[in-house]
Every structure is written in C-alpha cells, then in structure tokens.
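Below you'll find the structure I mean.
Of the protein chains in this complex, one is absent; all others appear in place.
Note that the chains are named A, B and C in the order they appear, and that numbering of residues resets to 1 at the start of each chain.
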Amino acid sequence: MDFSFSDEQGMLMDAARRLVTDQYGRDGARQRAATADGYSRATWSEFARLGLLALNVPEEHGGLDAGPIGTLAVCFVLGEALVVEPFLSSAVLATLAIARLGSPEQRLQWLPRLAAGEAIAVLAHEEGDGGPVATAVRTVAVADGGEWVLDGCKSVVYHAPAADLLLVTARIDAPTGAQTALFAVPPDAAGVALQPYVTVDGQRAADISLHQLRLPSSARMGAEVGADLQAVLDQGLAALCAETLGALERLMRMTLDYTRERVQFGVPIARFQALQHRMAEMATHLEFARSMTYLAASQCVAGEPAGRAAALSAAKVIVGQAARFVGQQAVQLHGGMGVADEYGVSHYFKRLLAAECRFGATAWHLTRYAGTL
Amino acid sequence: MDFSFSDEQGMLMDAARRLVTDQYGRDGARQRAATADGYSRATWSEFARLGLLALNVPEEHGGLDAGPIGTLAVCFVLGEALVVEPFLSSAVLATLAIARLGSPEQRLQWLPRLAAGEAIAVLAHEEGDGGPVATAVRTVAVADGGEWVLDGCKSVVYHAPAADLLLVTARIDAPTGAQTALFAVPPDAAGVALQPYVTVDGQRAADISLHQLRLPSSARMGAEVGADLQAVLDQGLAALCAETLGALERLMRMTLDYTRERVQFGVPIARFQALQHRMAEMATHLEFARSMTYLAASQCVAGEPAGRAAALSAAKVIVGQAARFVGQQAVQLHGGMGVADEYGVSHYFKRLLAAECRFGATAWHLTRYAGTL
Amino acid sequence: MDLNYSAADLQWRDEVRRFLDASLPADTRGRLLEGLPAGVEDIRRWQRTLYAHGWGAVAWPERFGGLGLSKVRQHLFELECATAGAPPQLPFGLKMLGPVLMQFGNPTQQQYFLPRILSGEHWWCQGYSEPGAGSDLASLKTRAVLDGEHYVVNGQKAWNTLGQHADWMFCLVRTDAAAKPQRGISFLLIDMRSPGISVRPTKLLDGTPEVNEIWFENVRVPVAQRVGEENQGWTYAKFLLEHERTSIAGVGVARRAMAHLRRVAAVHSQGGRAMIEDPLFRARVAQLDIELTALEITNLRMISQEASKTAPTPDASILKIRGSQIQQAISELLLETIGIRALPFAELPAQAPASPALPGPVHAAGLTANYLNLRKLSIFGGSNEIQKNIIAHMLLDS
Partner (left out) sequence: MDLNYSAADLQWRDEVRRFLDASLPADTRGRLLEGLPAGVEDIRRWQRTLYAHGWGAVAWPERFGGLGLSKVRQHLFELECATAGAPPQLPFGLKMLGPVLMQFGNPTQQQYFLPRILSGEHWWCQGYSEPGAGSDLASLKTRAVLDGEHYVVNGQKAWNTLGQHADWMFCLVRTDAAAKPQRGISFLLIDMRSPGISVRPTKLLDGTPEVNEIWFENVRVPVAQRVGEENQGWTYAKFLLEHERTSIAGVGVARRAMAHLRRVAAVHSQGGRAMIEDPLFRARVAQLDIELTALEITNLRMISQEASKTAPTPDASILKIRGSQIQQAISELLLETIGIRALPFAELPAQAPASPALPGPVHAAGLTANYLNLRKLSIFGGSNEIQKNIIAHMLLDS
C-alpha cells in the first residue's frame, strides 16, 4: 500500500509544472480559447520537447511507457492550469490505442510522430449514449470487396478539428456476434464530415459523420478489440479524473485566498462560520476525489476488468460530485466575481462542468455501479 | 384563496389547547407512554366533554361535522403536545369510516358512543406493503352460508390494543373483479389475535391476525367501499400531516430557545452563524410543511380523487422530509441533550420518525407522485 | 381556509389567458418556451404591448395608471404570463422605483416619471452595489457633493443589471461622509446620458453582457432629482427592497422551466430510453415538481397573509432562497437530461427567435447557457447567505 509518487513520476510532474509555468502564465487557457485553433502549437512543441508526449509510448518505440500513475501525475498538473492542448485526446487515448492495437506498421508510422508532436490523433468512439463502454457502438463497418465501408456518427470528439488521424470504432456483425473494430481514418477522407464547435470549457470538438466511408483493409487496427479498447477508455477516464482533481485543487485554493482577502461588513469573509463550514465541506469533497482518482489509476495498472469497471464508476461518481459541489460553491463564495466571466473562477467552473459530462455523466456511472451490487 | 381559520375552527383550536394545557403539562406524553395503556382514559373523557370526539360525527348524529380543516386545526394542537390518545385513530379514521360506510344501525350504534368517549374504534387496513391505498388489501373475505369468513394479517394498527371495535378491510373476489369491503369486527371474536407492542413514538399498536374469522353478514359495512375508504384514508393522512406540523413547530421553537440559552466558548451557541443558517433551513422546511399540510386538508374538502392523490403524496413528501431534516438537526443542535432520552427533544424526534413511516413513507409517495407526471 | 381560487380570480386568469393568446408575439413565445432568455427587444416590445392594453403595471394603484390588483391576482397575472412564454417586465421601474416615487416622490417627480415607466419609454436601472459593497450596502462609497442646484457625483457602481440599455438610474450616494454608515445616504435619479458617466458591460458565465460597471466622474445631477430628504436615502432603499420581494419566489418562471424540463426529458434519449423513463431521473423531476408546488402555495400563503402581519417576517428571504434553489435545480436537471450534448457551447444571440447555431438537437442548444446564467440567482439581490442571516435574526430575536 503506497500512495506516493516515484522519483520518476515526480520528475514528470516537475516537467509538466515547468511547461505550465513557462507557457501558461496566469491566463494561458483563456488566451488560447480565444484563438481559432483553441490551443497553442508552440506549447504543443514544448510538450514534445520535454518528452511528455512520449508518456504513453512503449519503450520499444522510444517512449517513457510511464503508465497510468505517470499519466495521473502529469494530468493533475495540466488540470491545475486548465491546459487545453490535446494531451488527453492524443497523448493518452489515441497513443494508447495505437500502441495496443496498431499493426507494427501503424505503430511505426504514428507513434514517433505523435511523440514528436508532429501529428495529433484522436479516438472517435462516443456516440452520445452514455458511458465509456467499448461495446456501445452503433456505427457499422461492412466488408465490401477487400474494403471496409463505414456509416455512423460520433459525438463530441474532443480535439477532432486538430487531428491528423481519427481512430474510429465501428461494429462488425460477424457470425459469432457483433464485434467492435477500430479503424485508422484520415480526417480528409471522402465520406468523413466534421462539424466543429467550441465546448463549454473553451476547448474544440466536433461531431463526426461517416457516410459510405471506404477504407482499405489495412485501416483496421487489431481484430476483436473490445478488451484492449476498454482498457484504453478506462485509462482515459482515469486521466480525466486526474485533470479534474488538479482543477479542483486549484479552485479550492483560489476560494480560500479570495475569502481571506474579500472584506464585507468590516471583516474578511473567511471569518464567517457558515462560509468556513462550506469550505470544510469543499475540502472533504476534494480529499475524497483525490483518493478515488488514485484508485482509478491504480486499478488501470492492476485491476481485473469487472472490478476495474466498478472502481472507475465509483471514482467518476465521487469526482463528478466533487466537481459539482466544489464548482458551485466556489462560484457562490466568490459572489459577483464568481459569475463574471472575466475572472478566473468562471473558467474552472466550466472545465469542471465539462468533466462531469465527459466519459459518462455521474448518474450513468452511479447506475452502472448499482448494477454491480 | 384563503389561508385563515374560521372563527369556529379557531374555537376548536382553543378547546384543544385548553385540553392540552390542563391535561398534558410539561411531560404528559412521556408519563402516558410509561403506563400500561399508553394513554389516559381521564384525558379521553375530557376530549369527549369538550366535544372534540364529535369533530367528525355528522350533524344528524349530533356531531360537529367540522371537516378536514377543523380536523387540521385540532390535530395541529395535539401534535404540538405529542398527544397520545387515540384521536387520529378513533375520532378521525374510524369515525369517518363509520359515518361514511356504516348502515343506519351501525351509525346509531357506534357514533354516539365514539363521540362520548365510551368506545374506541380503529381502522385496520394497512398490511405492510407501502402506502395508504384503499385497494391494497390481501386479507380475504369469503362468503360461506350467510356468513363471511376472513383470513389475513393487518400491520401496525395504532391503538388497536385499546379498541372496542375493529374496522377491518378485506378483499372479496367477485365476478366483476376484486372489491374492497369493510367489516365491523369485535376484537374479542374467535379468530382474531392481537400482538400488541409499543411503537417507536411511545404509542400502542398491534399486529392483527385473522384466522377463519366468521362474521354475520350484517358485519359488512357498505358495498363497494373503495372510493369512500380512500377518502377516509386521505383524511387520515392529512390529519397526520397536521399533527406532524404541530410537532415540527414546537421542536423548532425548542431549538431556538435552547441555542439562545446554551453557552459554549463564552457565547450562546445561537450566535454561531453555521447554526443560525441551519435553523434558517429548518424554518424553511417548516414553512413548506405548513403550506403542504394546508393543501392536503384543502384537497380533502374539495379535490377530485386523482388530483387529491397527487397533492397528498406531495404533502407527505414535503412533511416527511421536513420531519427528517428538522428532527435530525434539532437533535444535532441540542448536542448531548439531543441524544439523551430524558430530555424533550427525544420524544419529538421519535414522533417525527413515526410520522415519516406511517401512511406510506416518503419514498413511496415520491414514487407514486412520479407516476402521475 | 380554502386554497382554491375564487370564481372572480379564475375569471381574471381567463382574461389574462385570452390576452396572451391574442397578443404575445409568436417569436418571443417560441424562444422563451425553449428555455432561451428574452432579448432586450422582446422586453421593450412586450411592455409596449401591455401598456397599450392598459396593463403596463397591473399592480399599481388605479390613480397611477395601474389596475390595483389584489396580490393573488398579481400572482396569477405573473404566473400566466411566465408560463405562456412572455418576457419579464423589468422590475427596476415597475416594482422598485415606482412604489418609492408613489410614497416619497414629489408630485412633479410622480407626474413625469411614473407614466414613462408605465409606457416603457424609460428603461430604469439600479445603482446600489459597489465593488466593495455587494451584500454590505451600508458601506457604499459613491459621493455626491452639493454645488448650487446640483449634486456632483463621483464613484463607481458594480453588478448593475442591464444598465447598458438604461435611460435612467436610481442611485444611492453618500451625501454626508461624517455620518454613521446607514445615515448620510441620499437617493438620486440620474439621467444615464449625463456627461461623466461611463458604462462597461461585463459578461456573465454564459457570455451574456448582463451586468455593468458604471463610473461617475463629476456627474452633475439636479437637486430636483433627489427623492425625499437628503441623507434619508436608506429609508427609501429599505422600503424599496421590501417591495422588490413581492414576486421574489419566481414561481411563474420556474413553472415554465419545469414544463420545459418535462418536454425535453420526454424527447431526449440516453441509452435508447427517454430520460423521463429513467426511474432515478423521473424521481428527481418529481421531487422538484413537488418542491415547486410547495413554493407556490407558500408564496400564496405569505402574500395572502401580508396584510395581517404585525411584525416583520422572514417570508421574503425564505421565498428568495427556495425560489432560486428550485430554479437552479431545474436548470441542472435540464443539463443532465442531454448528457454529452451539454458540451457544445455557443453564446446566445441577443434577439428572438434565434437559437445558438450548434450541431445536435435544437432542444439542447440553450440549456448549458441557461444553467450557467442561473448561477447568479443565489448571489444577486442579496445572496442566499445574506437571506439566511436575515431569517436567523428574525427567528432568534423574536
């Protein structure tokens, strides 16, 4: 039983913190949200230079293979600063998917480029039906004369507008039952249409429609990918929890600082017991979220699938409820400053809101967990 | 739209208040709970003398026919003092049932005696399956040679140990479908067995088992009694809400008084903002409970059945949640005094707990209401 | 006790309904029933429509151009308007300043300003809060110094709602710096086109520029635009705050939102099932619907009993807290109804009937903005913490 980070994980955190300090300053997230891309290519190069994009690249491909705990350490720091570069999308989800499911050629083709920041890949899986489940796919792939033909829709794919590669899941109806398959898809292929937009947390995403998209047979990654894809989705969820924990911790700190400074009725409002107790409750949510974020990552290292699913759902429920409570109370305790978009709280509040909705909302995970009782 | 009591209702409240002041003093409920009967026959006579037992007796039988609002007014006062005499059981539920469903002979036989406090009757309907629904009956009545034969069980019938008459519901399988029927049953009839006990709120109740209970055909009250029985049950629930409101209001007052007097850290604990805000929340629950108690009684006067069911469920949810919150917080704010059985809070807490469970628990009513959406 | 509306009340309700059917513009109605906020032009146009019908201020006494409605009928009017999808009437002139002028204004002020509030010609805003004095109004710092027939005003107001559109502001200023905090305040009416006023709109969480910072630099205000006595402004402000609270519960708006929630939950599916069929979700909707009923009955009870009150009560604070909580909770459930579709986000266009341009179902388009916007309800107009202080003091000091 060990809750500490290794020296190597500590160094990763330091690297991430250096990057954030150098690149983000006080208002980096907001500045980036106002640009057309929604993120900074220069910062992305800096991620690569510091080796952070190789975090989930296997050692055989020159990566760090830092695993779920290393990813937690980095994502926590990125969450503190509300980093908007496609780290979770490309350097965690897509990189893991390629490393686990790509052919030797696909791995050689993409992993070095992803690690170098020369390409961005995203996993296009979610179809709006609830949770991060590998088998929840309605997009269909049909074999047709040595090619695959895909039809379907993908919902709210983060960072898809920036992607050089889409990893698309689809269902293949085989004699042994439906299988989930994964395909490498160039975003500019005929039959692929992106509807890009800004998300509530100021990031970029797109809905993707696939209409008679024809792919060569080599585009298929792996065979029956269910278990591996589930492991990738689980790591993504754990990483989202880590990001969210970072945002929660910073927002808690901001709220403590604000209430110590803000004077009403002649005293700092931190002196009011009702607000003190609220902050004690916020801190309690935060500590529970921290524990469950650690549990989520730890389960991605070692858990068997059923126990892992229950633990991840439990983690998402606790982190999601912390996001709701801490976010709302931080706004409330900031008063007018909390609801004015130009102050910092607003950005954290929206990031926490997005985290609640992504990878299955709180109610979805609670229901899934209840099914395991 | 009128939220005030009429002069006549005000006089009823005054009468009830006089009775409570004279008979109960500071510790009347606790003293009665420690006796074998669990209530005071002398007090019961006083109820009769003041005319309160004639509250729901029709005018043609010399009663006041005061209706649901008059009943609310009286029950509110009785709830304030945690009165344990069988007012709700006998003078509301059973009296209404006989008045609505009894034959002329049954009415003549029982109503004057009930009004005079010479007899106590109880309605034995609930079988432990949830809510106060006229049709939720598994006890069976079978016609056999001019007699009825009843088999079944009744759960937690308040004041049954004191009753001179049981009004028992049973299901009759008729060619046109199952019907609910009501029977007048002497408690000492062969085939009737009472298992008496004390309830959590210090009152007396019993489980009643009916085994091959043979009754003359004249024991049946009314024919298809569903709608009338439902109206009686609804008035019982409304009266329970009123009692509970009285208890809530008194407990709120006790908590305000206690926190003003109790000194910790050199000041009355009512000065602590966290406790102030808690009491503000308690008061808010109380005001919602008051409104919904009024609505419940008002619906019993004039509502059509479907709307009445929804309104009563809404009232029970609000009153039940108020009972839970105000009860728990009153205990919490009284600290050690709150959990010590010898102080007053304990008794109120348990009465509120019982109110939550009776006539369908909060969750049951919430689910029923959700079904009407 | 009779919790049913009288036949005459119901007649009034039917009259309101007929009027709404005939006169509420379809574009406005459509926008509001979809959960989108009213635009500035919706608000202006609706006030003109009401005025033309003689209903510019149904609550005002007849001698000032109102209908002198009972509180119960005022409630019915607001309920019917809100649930039908009518825009709000701006409270600043009608509910806040109007009653102050009727009570404390001189005849000249009454004759000039009241008809222009009624017609919608003057858009009023409120100059109370300051950067250092949000909940703590008594500590306000904006100064007014007498210079002949004018006050010269300097200072800054904050969290001013919709003042960027306003023609006039009623404003608390400090006229005696030496007096105790609540003394030495005066109540001025300021023409927003006066030289020296600058207005900076601030976006709320949802991106709408709904509040403003306003600076006064040597703004000259004629003494004739002072209401009542110098240094007695606190009295008028307190009077105003009490009148502001008549419809503070927001029952009508909450009922409209609840109807919207039930529509969206019946239409939007997650996991192949309409959300309203999910037992957990349905129970949460039921709980809120019940609380909303309790709020409405409590509101009616409190306004019905207002006339017979002998001492101040915490009624308004109770209604404000629970009203804001219920509206916020409905907005949360609406957000949860649509799951991942809550993520695409665009600021709302200012005018009816347009929805924000986003992919995905139309019913999802405004829900995130709505949720974000309504966070203000528990903060503005006296935060819920302040309201709880008020309740506790009334409970404990009585």
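The rule is short, and it goes like this: contacts are C-beta pairs under 8 Å (C-beta built on N, C-alpha and C of every residue); 3 or more make two chains touch, one makes a residue touch a chain.
Source: prediction; values computed, not measured.
Every visible chain touched by the undisplayed chain in the complete complex is listed here: A, B, C. Across the entire complex, the residue among A:Ala34, A:Ala143, A:Ala174 or A:Ala370 in touch with the chain not shown is A:Ala370.
Panel shows chain B; residues 126, 128-130, 155-156, 195, 197-201, 205, 207, 263-266, 272, 274-275, 328, 331-332, 335-336, 338-342, 346, 349-350, 353-354, 357-358, 361, 363-364, 366-367 of it touch the chain omitted from the view.
Looking at chain C, the residues touching the absent chain are 279-280, 283. Within the complete assembly, residues 1-6, 9, 69, 72, 256, 259-260, 270, 273, 276-277, 279-281, 283-284, 287-288, 290-292, 294-295, 297-299, 301-302, 311, 313-314, 317-318, 366-367, 369-370, 373 of chain A touch the chain that is not shown.
Simple rule for what comes next: only the chains that are shown with their structure count from here on.
Rounded to whole angstrom units, the spacing between the C-alpha centres of chain A and chain B is 55.
Residue positions of chain B touching 2 or more other chains: 273, 276-277. Multi-chain contact residues of chain C (touching two or more other chains): 385, 388.
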